[in-house]
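Just below is one structure, and these are the notes that go with it.
Only one protein chain is missing from this complex, and each of the others stays in its spot.
Labels run A, B and C following the written order; every chain starts at residue 1.
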Amino acid sequence: MIKRMLLREVEYARPESVEEAVRLLGAHDGARALAGGQTLVNVMKARAASPEVLVDLADLDELRTIGRAADGALELGAMVTYSELVRSPDVTAARPLLAEVAATIADRQVQNRGTVGGNVCVNDPTNHLPPLFAAMGATFTILGPGGERSVTAEEFFLGVYMTAVSEGDLLTRVTIPALAAGSADAMEGITLGVHGTYLASAAVAVSPGAVRIALGCVAGVPERATAVEQRLAGAELTPENVRAAVAGLGDTLDPPSDVHAPADYRRRLTEVVCERAVLAAATRAKG
Amino acid sequence: MSEPSDSRTISVEINGTTFEREVAARRLLVHFIRDDLDLTGTHIGCDTGNCGACTVQLDGLAVKSCMMLAVQADGASIRTVEGLASDDGELTPLQRAFTAHHALQCGYCTPGMLMSATTLLEQNPRPSEHEVRAALQGNICRCTGYWNIIEAVQAAAEEVSAP
Amino acid sequence: MSVAPEVTESSTYVGQSIPRKEDGRLTQGQGVFVDDMKRHNMGYIHFVRSPYAHARIVSVDVTAALEAPGVFGTLTGDEVAILTEPFFQIAPAPGGNIKDYALAVGRARFVGDPVAAVVASTRELARDASELIEIEYDVLEPVVDARTATDPRTPLIHEEVGSNESWSGTYDWGDVDGAFAEADHVVSIGELHFDRFNSTPLELDAALVEYNRGTGQWTIHCNNQFPGFAVIMMGPSIGVGLDKLRMVTQDIGGGFGNKITSHPQLVACCLLARKLNRPVQWTETRTDFHQSMSHGNERWFQDVEVAVKSDGTMLGFRCKALDDAGAYLRYEPLGGAIWVQVAPGMYGWRNIRVEYSQVVTNKAPVSPNRGYSRMQHLWLCERIVDIVAHELELDPIAVRKLNYVQPEQMPYETPSGCVYDSGDYPRALDSVLELIGYEGIEARRADAKARGKLLGFGIGSTLDSGTNNFAQSTYLNPDLQFSGNSEVATVKLDIFGEVVVTLGTTPQGQGHETTTSQVVADIVGCSTDAVTVRVGHDSYWNSHAGFSGTYASQFAVSGLGAVKGAADGLAAQMRQLAALVLGAQPEDIELGGGFAKLRANPEVALPFMALGAIVNVNNANLPEDFDATMNVRHVYRPHFEPLDLERKFGNLTLTYAMQIHACVLEIDPETGVYEVVDYAVIDDCGNRINPQIVEGQVMGATAHALGAATWETFAYDEEGNLLTPNFYDYHVPHALDMPPLKTGAIESPSPFSALGTKGMGEGGGAGIHAVCAALQDALRSVGGGIVHDSHNPYHRVFAMLQDPAAARADVKVENA
Partner (left out) sequence: MNVEGTREFDASRERVWAIISDPAGMAGLMPGVDGFEIIDPTHWRAKVKVPLGLGGLKMTMDFEQLEERPLEFASMRGKGKGMGAMMDMTTSFTLSGEGDHTHMAWEADVKLAGVLASMGQRVLQPIINQQVEGIMSALEQQLASPA
C-alpha cells in the first residue's frame, strides 16, 4: 500500500487525430488522456490512480501549435510544452509573463515534457497556470462527443484535480486575450526552494481601470479575490492603495494547512504575494 | 488505427543503435533502458520525478526517463550517458571537466547531471552561472553541494568556446 | 587550455589534488551499483509495508498473492519469527528486551514497517502481487511525541520493555553545582529541539543475494556501508557463522551513515534466496527509504542551564537530553554515548551534567546520519554560546574566542577524558571572518535594511571526531565486549609488477581508490597509475576486520593507517628481495619509479615486475628461510586506554578535525522567507592527502546542513504519517538554492595518526548552527526572538517575527 514506483497494468493507445482521441476517450471506461505525463505518470507510479486506458496525445500536431487569432488573442494548443512557451515569440508578444512563469515551473526536464493542457487539467492547487489563466481571462476549448464548447476559467476549474473536462472530453486549446494598451500581468509566489512548489501564489492582470486577481494554493480552484478587485477598480495603484485594498484578504480565505505552511501563515503569505503582484503588474503597465 | 493494448512493439534509437522491442504499456522508459537494454548508466533515485538521476536526451531535449512510459518513446532518438564519449573512448570536454573539478563524489547523480549539462551546452554554449544553475535545477546531488559541478560546466563551456 | 588541477612540484603524491581514479568509470555510466546487477532467473522482492504507525497484525494472508502471475514466493513475519532469532540488542535490559526481526512480528510499529515480502519474476509483477496480500490490522494509538512517551497513559510500543524508555543514564563531569555557585549569571533555556532528518543518499538501499545450497553460504551484493556491523547482527539472527555471509560491495551511491542499518532487509533477502532457491534482488524506493530507513536522531534538550562569569566565560552547563529513537533500536542506543566524544564542544567548559534518556516512538528507527549524535550535541553547545551572548549582550565572536580550547592547551583532555589532538580554534575563527569579509558586515546590514531586509550573521563551530573507540558502547551496557577499532588493507605485488591494494572499507564517494594510491605510490615508489585499488569490499578477499566499513570520519586515520602499514610491509619485502638478488643489504635499496635500485648506484636496478615474478613464479632458487610473500595484510588498531565506566571517563576518539562556518542571510520581514546570501567555511583536518577531496567533503556536508536548516525534515502528523515521504515534500536543495561559498583550510597535523591526518567528512553540521545563529542575529532588531529549533522553515521564522516575546519566553537570566 505504501510502495511505489511501478504502474498497474494499463492499456495504451496513440491516436493520430483529435477525433480519434475523443472517440477512444469516450469508448473506454476509465480512459484518460496522456499529455506530457509529468504528473500523471508519477501518480500512476504511486498507484494513487490507475486509469485503465491511456490515450497518448503525442501525435496530435494540431494540439501543439501556438497561434494568434484575428483579434490578437493567443491560442495555445493543449499539448504545447512549457519550454515551447518560453521560446515562443507569439507568447512573448502577446502575454510575456506567461513565458516568464513557464520558465519557473519545476525544472528544465519537466518544462520539456509538461504541457499547458496537463497543467490546467490536473488543477493541483499549487500549479502555476490555473491562477495565471484565471487572471488573464483565458477561455478553454473542450472537444467532446457532443462537439466543441468553450468555457471560462470560472467554469473550467471545478475542484482539486477536477475540471470541466469530463470523461470522454478532450481539452484542445486555451485562448488568452492579447494585452491591451496600458495593461500588464504579474505573478508572485512563495516557493519551497527556488522555483519550487508554490506555498502561496497570486496572479494579477491589470488593465486601465480594472484589476483581475486569482490566488493559488488556497482552495480547490483558483480563487478570484473579487473584493480586492472591486476595491481597486478605478483606483490608482499606489503602494498605499494596494496595501489598503488587500488588507483583510487573508481572513476571507480558508486555505489548507500542510507541513510547509499552516493555514494562518498561508493567509498571510497570500496577502503579501497579492499585494506584490498587483504592484508589479501596475509597474509593468506603466512601463 | 490505434486501438488500446497493454503492450506495443516500439522502435527506439539509443546512442546510435536502433532497438526494436515489444514492451508492456506500463513499463517506464527508465526500466526499459536499464533492465531491458542493460544500459545501467542511467540511474533511479526517487519515485516522484524530482531527482533527475534518470535524465536522458530525447530528440535533443533533456527529459526524466522515470516520468515517461517506454511506449511514449516509440520512434524517438535517445542519448544516454553511455553515448557521450566517442566510439574510440574519447571523453567529452564536460566529462573531463567533471573529473578535473571534482564535480562528482559517489557518481550516482553524475550521468543525469552530464545529460542535463550536455543539453545546456548544446543549446547555449556560453551560459552564465545562473543559466548553469537553472539548467541543473532538476538534478539532485547529495555529495557535492553543486559548487564544483557548476564550475565544471562553466570550465567545459570555456574550453569548447575558446578560439 | 587544460582544465586539469595544478599538480605542484613535489616529491610526493600525498598532499596533491590528483584527479580521482574512480571518475573515469563514473562519468561514463560504467560504475556498477547494486541495482545494475542481474542474475539468470532472479526474483524481485517487494516488501509490503504497514500503512499504520501502530497496529496489531491480526492476520497475513498470502494465498492470493502466491497464485498471481510470475510469483515465486512470499515471506511473512510469522515465518521470520520461526526461522530467525531477534537481532542482538546493544541496550541492556529492559531496553534490550526489544524483539526486532527482519519483518514485523505481531505488531507494526511505524508507517513503512515491512510486514511481508513477495518475490516475482519482474518488478511490476512483484508489485502487483503485493496488492493481493491481505493483511488485517487492529489499529492502535500511535506515540509520536517523545516528550509524552513515558507518560503512564501512553501506550507501550514494546511491551517486553515495560516502558517506552529504551535507555537512560546521567553523565556528570567536574563540579557542576560548584560551577553554578561560582557563576555571576545563570542563563536558562526551557527547551530546544534538534529536528529529524537525514542525508538521503541518492542511491537507495539495495541487495542482490545468492544462496549456495551446497555450502550453505550466501553472497550478498549490497551497498551496506558497515558490513562488519551488519554481519554481527545477521549471523546470530540467522544462526550461521559469519563466513557464511559473504558481503560484497562495489560502487555505492552515497551513504552518510544512512546505509549502516540495512541488516533487517538483508536477512529477509537471505531467507528468501534460501527458501526460493534462486537469486533475489531488492531495491528500496525513495518513499520506502524516507519512511523506514535511518532517520537522524531527533533530540530535545530541556531545562538547559549555563553557568557564566561576568566576562562571558562559561564554567559549564546542565540539561536533560531526550532522544527520540523511533520504533526500533537498530544502532541505538549508541547515540546516547557517541555525543560524549564532544561533550564540551570546542569550549574549555569543565563542568557538565547531562541527564540523558532515550525513548521509542512510532516513527522510523533512527540510525547514524552524518555527524551522528555529535551534531545534535554540538548544536546545543553553539546554541548555548549564541543565546548566552544574546542575553548578556556580549559579542558572540568574542565569547567564542574566550571560551574556545586554546592552541597552547593541545592536546587537551576534556572533562569526560576525551583528548582533542591538535588545532588552533581562535585562528580558524579569524580565518573564516576574513573569508566572509566580516569587517564589512555592518555596511551590508545597512544595505539590506535599505532594501527592506533583515540581515543576520552567524558562526557555527564544530568538531568532527573520528576513529571511534568502540568501548564507548560500554557506557551504555557494561556487558558489551567491544572496544578499540580496526581496519585492514592488503597490498601485494603481482607477477607483472602491478601493485594491487585491497581495502576493507566501503567508500561511497570519498575517493578511497585515489587517496590510497597516493599513499601507496609514495611508499612503494611508483606512480599512482601503477597502483590498482580494488573497488569496494568483499569478505572473500579476507581484507577486513570486525569494524570494517566507511563511517564515522575515520578513513584518513584507520583506513590509510592500514594502507600505510601494509605498504610499508611490502616495501620492506621488496627491499629484502632486491637486496638478495643484488647482493646488498635491504637498507642499501631504494624504491622509486617502479624500480628497486641500489642507493649507491641507481643504475643497478630491478623492475617491480622482476620482484613480483621471482617470488611468485620463479622462486626455485630462493633461500629456504626467505619469507617475503609480496602480499602484506595489515590491521590498523588505534591505542586507547581502558575507560572508567564509573565516571564515564576516557578517550572515545583518536582525532578531532574541526570546521568553522560563517553565514550571512537576509530575512524578508513580511513573510519570514530568508535566503543565505554569503557563506564561508574553514576546515582543519590535519594533513590532507588530497586537498580537493577534502574540500569536496566540506562542500557536501555544508549543503546537507543548509538543507536541514531550512527545508529538510521528517515531519509526522498525529497519526504517525510521515508528511515528507519523498522528494516531493522533502525538499533537497538544488543548484539554484545554493549560496555562494568560500572555503579555506588550515592543517594542524594530528600527533596520533600515522600520516598526521584526521578523519573528516562530518563537520558540515556547523551549517545548521551557523544558520540558527544568523537567524537569531537578524531577529535581534525586531524583538529578539530566540531560535529554539535546528530546523527553521519560513513559517517558524515568521512566527518569531510575529511574536518575539513567545519566542523568548523560556529564556531567563539570573544574576548572582
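Going forward, a residue touches a chain if its C-beta (ideal position, glycine included) is under 8 Å from a C-beta of that chain, and two chains touch if they have at least 3 such contacts.
In this text, all values refer to a predicted model and were calculated from it rather than measured experimentally.
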item	value
Missing chain: touched chains present in the view	A, C
Contact partner of the left-out chain, one of A:A27, A:A49 or A:A227	A:A49
Contact partner of the left-out chain, one of A:L85, A:V122 or A:I142	A:V122
Full-complex contact with the absent chain, from A:A27, A:A73 or A:A219	A:A219
Absent chain, residues of chain A that touch it	1-2, 4, 30, 32, 39-40, 43, 46-51, 121-126, 159-163, 165, 219-220, 254, 256-259
Where the missing chain touches chain C, by residue	51-52, 111, 139, 291, 717, 719, 721-723, 725-726, 728-729
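Keep in mind that, in the parts below, only the chains that are shown with their structure count from here on.
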item	value
Highest C-beta pair count, chain pair	B-C
Euclidean distance of C-alpha centroids - chain B vs chain C, Å	30
Multi-partner residues of chain B (at least 2 other chains)	24, 26, 44, 47-48, 134, 137-139
Two or more partner chains touched - positions in chain C	123-124, 285-287, 726, 728, 734, 736
Chain A - residues contacting chain B, complex	4-16, 20, 24, 28, 31, 34, 37-38, 41-42, 44-46, 53-56, 58, 83, 103, 106-110, 112-113, 194-195
Residues of chain B that touch chain A when the two form their complex	1-6, 8, 24-26, 28, 44, 47-49, 52, 55, 58, 61-64, 66-69, 71-72, 74, 116, 119-120, 134-135, 137-139
Contact footprint of chain C on chain B as seen in their complex	24, 26-27, 31, 34-35, 38-48, 50-51, 53, 80-82, 84-85, 91, 93, 95-102, 104-111, 114, 132-134, 136-150, 155-156, 158-159, 162
